[in-house]
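With one protein chain removed, the remaining protein chains of the complex are shown where they sit.
So, subunit A:
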C-alpha cells in the first residue's frame, strides 16, 4: 500500500511557485524597483519628520488627542504620557517613530485595498465565493512565509516589511466591510431602493454609514495585526522596535527583549484604544 503511494512522484509545487516568483520578479522588476525606491524615500521622510518633532511636544499632542477621543477622560491620556515617557527613557524613541511609520503605512494601504474588496464581496455572491477562501488562505498562512516574496520583490528594508504587513493585516478589513454591509437591515435597503437610489447613492448614503462601526472594528483589527507584524518584518530589515526585539533574541538578552516588547505593548494599547474610541464617538 505504501509502495503505491510512493509510486506517485512528488508534485513540483515548490518548483512551480519558485518559477512563478522568478517570472513575476523579472517581468515587473522595474515596477517593484520604483515602488521600493519611492516607498522607501516617502517613509523615511515621514519617519524623519516624526523624529524632528521634539518628543515632549509629540507626547503632549498624543495625550491631548487621547483626552478628547475618550470623551475627556484622563485614563488614556495619562497612560499615553507615562508610556511614551518610558519608551523615551529607554532610548527607543527613534525605533518607535520607525514603527509608527510602518504601522500607519501598512494600515492605510490595507484599508484602501480592503474596503473596496469588502464592498465587492458584499454585492456579489460570486465575488464572495472567490474572495473568502483567499482570505482564509491569507490568514492561516504563517506570517513568516510572506517575507519570502516580499524579499524577492523588494529586497530588504522597510518596503518589503510594509508589503508583508499589508498582506497579513488585510483580511479583517475585507471581512468586516462585507459583514457590515450585509448586516444593514433589509428594510433600509428597500427604502433606499424604493426612493430610486442608484447603486452608488445607496452605498454612500445608506450602506456605508450604517456599516461604519463594523468596518471600524475591522480597521482596528487591521491596525493591530500590522503592529504584530512589525517584529516579523524586522527579520527582513524593517527598522523599528521589532528590530530591537529580534536582536535581543539573537543575543539572548532577556532584559533588552523585555523592554522592547513592553514598548510595543504600550504603543499597541494606545493605538488600539484610540481607534476604538474614534469608532464609539461617531455612533
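Following the convention adopted for this analysis, a contact is a pair of C-beta atoms (placed from the backbone, for glycine too) under 8 Å apart; a residue touches a chain by one contact, two chains touch by 3 or more; residues count from 1.
The definition used in the following text is that contacts and distances are computed from a predicted model.
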Among "Aminomethyltransferase", "Cytochrome bc1 complex cytochrome c subunit", "PEP-utilising enzyme mobile domain-containing protein" or "Quaternary amine transport ATP-binding protein", UniProt-listed name of the chain not shown: "Quaternary amine transport ATP-binding protein"
Among A:197, A:228 or A:279, the residue in touch with the chain that has been omitted: A:197
Touch criterion as defined above, residue of A:91, A:116 or A:209 at the omitted chain: A:209
For subunit A, residues in touch with the removed chain: 185, 187-188, 190-198, 201, 205-206, 209-210
